[in-house]
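One structure is given here, and the rest of the page talks about it.
Removed from the display is one protein chain of the complex; every other protein chain stays in position.
On to chain A.
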Amino acid sequence: MQPKKQSNAPYWPILPSAIALAGIMLFIFASFGPPASSSGFVTTLKGFFMQFAPEYAAGKAHYRMMPGPGSWLMAFVLGMALGGFVGGRTFSREIEDVPQIWRERFGAGRLKRFGSAFLGGFLILFGARLAGGCTLGLFLSGATQLSLSGLYFGAVIFAVAMLTARLLYKRRRSTS
């Protein structure tokens, strides 16, 4: 896994980054409430349905229990995209539309990667909405509050993702 381009900027070391992110999480706990991100998808959809099918949005429990657009949640996920944009613009590292590890296993075809990314996205949100939260809303926020649901969810998602990656990339030819 040596990068081909030596000009790639290094990622931040994890210890100061973890302190920084914990500080942001505490800012959220002090200002609004537990940080969450999968709920932002529901908020986005609620805004869509309120516009185009208001009766459907009003009739569904999952949309009733979430704030709509114009809320902290919506601003938070849009902020995430903005933060990623600023981060990416100020960072000299080449971005690959198809990750190297995927290319080595499935080839460079974009259709296959984008299709699987769509499927993965479907599953992470379906699972997160069933569990009540995601990596951030349930695991990171939950474990911060010492909640058993967060620890349980965290253990399951790590174990299953590791198993999935192992099955998915099994026949990857050795790099390095």
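Just so we're on the same page, a contact is a pair of C-beta atoms (placed from the backbone, for glycine too) under 8 Å apart; a residue touches a chain by one contact, two chains touch by 3 or more; residues count from 1.
Quick note on the criterion: contacts and distances are computed from a predicted model.
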Name per UniProt, for the chain absent here [options: "ATPase", "Membrane protein YedE/YeeE", "ABC transporter permease" or "3-oxoacyl-ACP synthase"]: "Membrane protein YedE/YeeE"
In chain A, positions touching the absent partner: 1, 11-12, 14-15, 17-35, 37-38, 40-42, 44-45, 60-63, 70-88, 91, 95-102, 110, 113-140, 142-153, 155-166, 168-169, 174, 176
